[in-house]
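Read through the structure below, which is laid out as C-alpha cells, and then see the notes.
Excluded from the complex is one protein chain; the other protein chains are retained at their positions.
Let's turn to chain A:
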Amino acid sequence: MLSRSERFKVLWRRFFEEATNIGVNSLFVVGLVAVFIGAVTCVQIAYNLTNPLIPKSTIGYMVREMTVLEMAPTLTSIVLAGKVGSSIAGGLGTMRITEQISALEVMGINSSSYLVLPRILASMFMFPLLVILAMALAIIGGYLAGTLTGNITPQDYIEGIRSDFVPYNILFALIKAVVFAFIISGVSAFKGFYTEGGALEVGTASTDAVTNSIIAILIADFVLAAVLL
C-alpha cells in the first residue's frame, strides 16, 4: 500500500500528534503534583531532623535523593497512569466499539501500527521529559516550603542539594520513566484495543487499564531497584 518512506512519514506524524497530546495535557497535573511532593517532603524531613548535630543542609540533600530516585519517576508515572492510561484505553475502546478500528482495517490500514505504536512510542519519549520536569519542580517546591516556613535557610538548602550528587541516580530515574511509560501505554492500549461490547465496557477497560498499570508499575519499581541499584 504505502512505501516504506511514506509509512515512516505517517508514523512520525502520528508520533508527533500523540507526544504533543500527552505532553500538553499532562504538564499541569505533573507540575502541581511535583511541587507539592517536594514541599511536603521538605517539611516532613525538617520536622523529623531535630538533632542539632546533623547539619541543616541534610534536609536539602534528602529532598533531592527522595524526589529524584523515587518520588518524581514513580509518583509522576502513577499520576500519568490515571491520565494517559485512561485516555489511551478509553480512546481506543471507543474507536473499537464504534467500528472506527474496523473502518481502518477495511481501508487496509494496519490499525495497531497506526493507533497503538505511536501512542507507546510517544509515551516512552514524553515520560522521561515529564519526569525531569517533575524533579526540578519538586526541588523548587522543597526550597519554597523550607524557606517560607523558616525550617531551612536558602544557603543550607542549596548546599544540601549540591552535596554528594550521583549522576547515575538521574539515569536510573529516567530508565524507570521509560519502563513505566511502556507498561502504562502497553497495558492501556491492550485493554482499549480489545474492548468488546458497548459504552459500559469502555468504562471498565479504562478502569482496568489504570489499576493494572499501577500494580505493574509498583512491581516493576521494586524489580528495577533490586536489579539496577
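By our rule, a contact is a pair of C-beta atoms (placed from the backbone, for glycine too) under 8 Å apart; a residue touches a chain by one contact, two chains touch by 3 or more; residues count from 1.
Going forward, contacts and distances are computed from a predicted model.
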Any idea which of "Secreted protein", "ATP-binding cassette domain-containing protein", "Formate dehydrogenase iron-sulfur subunit" or "ABC transporter permease" UniProt assigns to the chain that's been left out? "ATP-binding cassette domain-containing protein"
Write down which of A:Glu105, A:Glu159 or A:Glu201 is the residue touching the left-out chain. A:Glu105
On chain A, where is the contact patch with the chain that was removed from view? 1-3, 6, 10, 94, 98-100, 102-103, 105-109
